[in-house]
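Below you'll find the structure, written out as structure tokens, and then a few comments.
The complex is shown incomplete by one protein chain, all other protein chains being positioned as in the whole.
And now, chain A:
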Amino acid sequence: MRQKQSAADRTFTVFAHTFILLFTLFCVFPFLLMIIGSFTDEGELIAHGYTLFPQTLSLDAYKAVLQSDVLFNGYSVTIFITVVGALTALCISAMLGYSLANKRNVLQTPFLFFCYLPMLFSGGIIPFYIVVSQWLHLQNTIWVLILTMLCQPFLVFLLVSFFRTIPEELEEAARIDGANEMRVFFQIMIPISKPILASVGLFYALSYWNDWFMGLMFVDNEKLFPLQLILRRMVSNMEAAKNLIPASAAIAVTPPTYGVRMATTVLTIGPIVLLYPLLQKYFVKGLTVGAVKG
């Protein structure tokens, strides 16, 4: 039943809408600026900086960027590590999560402790660096970008708390019907865990897509640079380049450097933004299950 709203209530509703609208605009604004910037004519960018309503549009930045081998190469590296990494990571985490959540696992407590401790106490980046480069000799391989990020404790525990919500009877019934461990996992657990698997998979895909730190630490070979690292170098190189070119000559430089920066950024975030609306409903659901159940 709906009641008539008092004046105070109406004011409050208006305030709530305005607040959310303003915060939404605040969140979107930088993206708009960036996308519009990437389509703005270079001369205008130099003269006025990035604006929301440019006078002249131009595709020059994208034309320049799409011809670049470096970016193409970065795309292949990033797509490879995202697909291979996220799928492997999801498999490993789902199996670990199932095993940790299973009441029959007699080693549950020690296993859980073994996975918890790294969340609380770590060796820090120096020992990590030495282990990866001096012991495992993974530097300058594509595997260092994949292996170092295969398991995130937080995501494993999202899975554990989800598997714990599945009634035990389901598993017992399957066993009585003669299903073995593998069948229980693949034919019962995996299908009913789709929402959580989708959100954990999205999180893994995101962290692989967005990673630059492992690349920065362990990769010198430009052929193995993921997209984000290329973008990072563009931020610092542009700075360096600007210091080298005298201020008077800056106008004479023809390549659309400002636009290129924005176009590259847009292309770097593009695919993830396209994937996100598809998976958003799973992701909200998965996250709330994990958060509420601890």
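One rule holds for everything that comes next: a contact is a pair of C-beta atoms (placed from the backbone, for glycine too) under 8 Å apart; a residue touches a chain by one contact, two chains touch by 3 or more; residues count from 1.
Going forward, contacts and distances are computed from a predicted model.
Student: I want to check something: the complex is missing a chain, and I'd like its UniProt protein name from "Sugar ABC transporter permease", "Histidine kinase", "2Fe-2S iron-sulfur cluster binding domain-containing protein" or "Paraquat-inducible protein A".
Tutor: "Sugar ABC transporter permease"
Student: Touch as defined at the start, partner being the missing chain; which of A:Ala16, A:Leu57, A:Leu87 or A:Ile190 qualifies?
Tutor: Of these options, the touching residue for the absent chain is A:Ala16.
Student: Which residue among A:Ser58, A:Thr82 or A:Asn102 touches the omitted chain?
Tutor: Only one of A:Ser58, A:Thr82 or A:Asn102 touches the chain omitted from view, namely A:Asn102.
Student: When the complex is taken as a whole, what residues of chain A touch the one chain not shown?
Tutor: Residues 3, 6, 8-9, 12-13, 15-17, 19-21, 23-24, 26-28, 30-31, 33-34, 37, 48-50, 92-93, 95-96, 98-100, 102, 104-107, 111, 114-118, 120-132, 134-136, 147-148, 150-151, 156, 172, 175, 180-182, 185, 206, 209-213, 228-229, 231-232, 234-236, 239, 242, 247, 258, 261-262, 265, 268-269, 272-273, 276-277, 280, 284, 287-288, 291-292, 294 of chain A touch the chain absent from view.
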